[in-house]
Every structure is written in structure tokens, then in C-alpha cells.
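All protein chains but one are shown at their positions in the complex.
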Amino acid sequence: MRGTAALFKRGNPREPVPFQEILPLKLKQRVSGKGDNTSDVCCIYEMSVLFACFKTHDFHQAPCSKEIDAFQKCYLNHLEKTKLKKEREARGILSPGEKKLSSRQINILLDKFPNFK
Amino acid sequence: MAAIRTFVKNCQIINRNCAVLSPHVQKHGMSQYPSYYIEPVHKKEIQEDLIKSGEIQKLAHLPTKAARNDQSSSFRQDDLVNLFINYVMRNGEKVLARGLVEKAFENIKRIQLEKYHKCDDVEKKAKIELAPRVIFHQAVENCKPILALTPIKRGGVRYQVPVPITPKRSQFLSMKWLIEAAKEKDATMRFHYQLALELIDAANNKGRVVKRKQDLHKQCEANRAYAHYRWS
């Protein structure tokens, strides 16, 4: 037992570890789409207005119809916008001067202008 | 060795074929119709519109799917009621589900007619709604929630976060709650009778289901501080 413990003891070995190239040392020609999920928060203001109205009217809907409509409209707008955006990104349409690019768009760019080999 | 090699080859062939087939299979799933078959137009109003606008000429010679057995050209056909029947249905027993909903409508009529005959005041009498479908539509409309709570994990804690919901989801929740409320009853009471009572109550903006919706809204209001959590 003691022998094995000695084997696993920490500390610098005398020889430096020789470097092994497990993966090729160069950038890939594409990026993954993992970091694309953006925040889904929307309509916070409308929601707070709605809650205020609900509270004053004891959660009856009839007097708050205006607020409800505004809130629902906001959410539907948001859905439509995200949907359109997704579509555009999926198709990979590039518009000049765009600051934030989706993974798809970057991949298209990388295809056109590959990394230096 | 040779056997393994042929096996691998076969696998490759299958894989290649699958790659060709897969978009086709995914697109149509288990449908018995090829992709170029169009959906039937079973509603009379829409048919008339098509005839008026002349678009019927285009559709006339296209291969068309057969109408499903709950799609008819009758004027009493109602999409929302059909959907509701499907929600009531368990284990594919559609005939039973349809019978239950129809009986619930019958009960609504009986209950409302009894009220109607008891009422002496002419003005009040005219106000009593007797059409079961109108009551049903009103009930579903009144039970629709605007927000819902969804659990989101932040730092190991689950927060109930109020989120807006789509119209379709809110309609589904409303009908689901109605069905659940009707199922929560004494053993001696029949489902269709309880459903009729719930529908009438909900149409008058009273009852358990409307209360459930309001409770949900109250909870959403209590948890409004978490509203800015959500996906990210």
C-alpha cells in the first residue's frame, strides 16, 4: 500500500513532461453555435404595468383590458421578431456593418475567408 | 473476415440510402399521402369564398387528401369544440369523448332552459343565454390565463418565474383546467353534468376555473421580482 501511495505522490518529476500534439495546433474552420442563446427577457415594463393594474382592481380582467392587450401585443411582437431573426440567421444573410454576428454567419464568413494555414 | 467486410459494406450502402431517404421520411412522417397532396377545404364559407375569387379553378384538379371524419361541411361544425373533444379524449376513445361533450351541451341547455322557464321577468329572460356553443366559447375565453409560471434554476434554487404565454398555450390551459375541474367531483356525479356546471359558471365569470386562473395571476404577481430571470 505504502508503495503505491508513494507512486501517486505529488511533486515535480525530474524530467519535464514531453509535449504531445494530440489535436493539430491550428484554429478550426468553423465555430460552434453554443453561445448563440440570447436572453429571452421581454415585456418587463408591460408586465409590471399589468400587475399594477391587477392589484388595483383585485385581479379582475375586465377593467385592465387595455393593459392586457398591450402586454399580449408586445409578446407576440417579440415572438415574431425572434422568429424573423432566427430565419435570417439560419439562412445566413449577411448585412454589411452588422456588429453582432450569429454562428451561422461567422461560419459563412469563415468559409469565404478561411484561416491562415 | 470476409463476412465482416461484407457486413460493413452493407452498412455503408444502407447509410448512404438512408441519407437519401431521410429528408423524405422526415417531411411526411407516417402520412399515407405523397407530399403533393393538398389539404381538403371542408368549410362551406371558405369554399364559397374560393368560388367567388376564382381560386377554386386552381384547386379543382389537384390531388386532395380525404377529409377527416371530424371535418364536415355542416354549419354546426365548430373547430374549438372539435379541439375540446380531442382534449377530453383518453386512449383514443373518440366516440365516448364526443358523447360526453354532447351530453354536457345537452345538460347546459336543460339547466339554462329551467332557469329560463322559472324567470318571470321578460327582460331578464331575454338575457339568459341558451345556446350551448356560445356558453362554451365564452367559458373558454374567460378561463384563458395571460401569464404562467415556469421553474428556472438559478444558483441551485428553483425560482417560479412569471412568463408570458402564447395564445395557443393559454387556450390549451383554459380547456385543460375546465376538464380537470369537471373531473374533480363526487363519485355519484357524472362527468358531463359537472362539465356543464363548470362551463356555465365559467361563462358567467364565476366558479373554480376562473378562480384558478386568478390564483395563477396572483402568484405571478407575487413572483414578479423574478421576471427578469429567464433563459440566458
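Every chain is named by a letter (A and B) in the order it is written, and numbering of its residues begins at 1.
Going forward, a residue touches a chain if its C-beta (ideal position, glycine included) is under 8 Å from a C-beta of that chain, and two chains touch if they have at least 3 such contacts.
Here is the rule we use: contacts and distances are computed from a predicted model.
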Listed names "tRNA (adenine(58)-N(1))-methyltransferase non-catalytic subunit TRM6", "Small ribosomal subunit protein mS29", "Signal recognition particle 9 kDa protein" or "General transcription factor IIH subunit", matching UniProt entry of the absent chain: "Small ribosomal subunit protein mS29"
Contact residue for the chain not shown (choose from B:39, B:93, B:114 or B:184): B:114
Option from A:29, A:56, A:77 or A:115 whose C-beta touches the chain left out: A:77
Interface with the unshown chain - residue positions in chain B: 74-76, 78, 80, 101-103, 105-106, 109-110, 113-114, 116-117, 126-134, 137-138, 141, 166-167
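As a working rule, only the chains that are shown with their structure count from here on.
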Chain centre separation (chain A, chain B; CA means) in Å: 32
Touching residues on chain B, where the partner in the complex is chain A: 146-147, 162, 164, 166-167, 214, 217-218, 220-221, 224, 227-232
Residues of chain A that touch chain B when the two form their complex: 37-44, 47-48, 50-51, 54-55, 59, 61, 68, 71-72, 74-76, 79
